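Here the complex is missing one protein chain, while the rest keep their positions.
Take a look at chain A:
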Amino acid sequence: MAANYWASTQRRHWLFTREKLAEVRDKQREKDMVAHTQFPLPDQRMLNIYFSQQLTKLGKKTSTRQQALATAQIYIKRFYTKNEIRHTNPYLVLATAFYLACKMEECPQHIRLVVGEARSLWPDFIAPDVSKVGECEFFLISEMSSQMIVHHPYRTLTELQRELALTSDEVALAWSVINDHYLTDLPLLHAPHVIAVMAIIVAVVFKPSQAGFHGSAAPALAGAMRDGGVNMLTALNDKNGGGPPPRVQKLIGWLAESEVDIHAVVECTQELVSLYEVWEQYSEKNCKELLSRMVRTQRLDK
């Protein structure tokens, strides 16, 4: 449970195969084909980037720690595996997931404060009445079957920091890679320690030249990973290859001895590469407009 990911509800109920996840989402779409045609939305990852940026704004206003934002992002993902986004007011879901995650991560914010800040960020979509968030909280918890304890890769990263003798730069980069993985489906597809190992590998292999990451690792990594990604993946798979530098070699050695699923790690890396590619096309304006139209036309904000 809480210390034991293997017995956790996260592993038992919120871990999907790619096929299963696609099936779940198809089911949502089939529920309302009309709305899907009527209200096109950007790629899920684009929406995730948008949601994450909005949550970060809310988090900044309330000085909330990253882990609570990460938990909120997981709640949003879980919720939308059970509900068609086109039937919801995503801004209300965002604010509520944030409010609930803060309580769960033991850094609670008063509901009035959350509603107030959310309203100042998205005045057109959040009602002044706190009962909307209170009601949406019931909805979120119910859809998640009260399974609200989330295991994050940050913990594994912290635990492996010493064992793998990671530098603070590497930890910072790995940390921001973990931040980025919430923009993908990876949290629903892989165990947190697999994500953490992926983040460490990426950080060690693509040690970026520029220091100081804030939030995302995308700017520093996107190019490097695209250019060097193939080499790294080869290196990981080819344990006898003489190519990689000693530091990477050492990491590969550790990986081989650990029981981490290397194929899963490779898959996660590819997912991240593809996220950074998609990101280049990201337009906040586009997300905002499409969501606005979807919410307003259907009067989901009322």
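What we mean here is this: a contact is a pair of C-beta atoms (placed from the backbone, for glycine too) under 8 Å apart; a residue touches a chain by one contact, two chains touch by 3 or more; residues count from 1.
Simple rule for what comes next: contacts and distances are computed from a predicted model.
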Name the omitted chain as UniProt records it, choosing among "3' exoribonuclease family, domain 1-domain-containing protein", "Serine/threonine-protein kinase SSN3", "General transcription factor IIH subunit 3" or "AP complex subunit beta".
"Serine/threonine-protein kinase SSN3"
Among A:Y99, A:W122, A:Y182 or A:Y276, which residue is in touch with the absent chain?
A:Y99
Hidden partner chain, touching residue among A:A22, A:I149, A:A165 or A:A256
A:I149
Taking the entire complex into account, which one of A:T62, A:T88, A:T156 or A:T269 touches the absent chain?
A:T88
In terms of residues, what is the contact footprint of the unshown chain on chain A?
1-4, 7-9, 30-32, 34-35, 65, 67-68, 83-84, 87-89, 92, 99-100, 103-108, 110-111, 129-139, 141-142, 145-149, 155, 158, 298-302
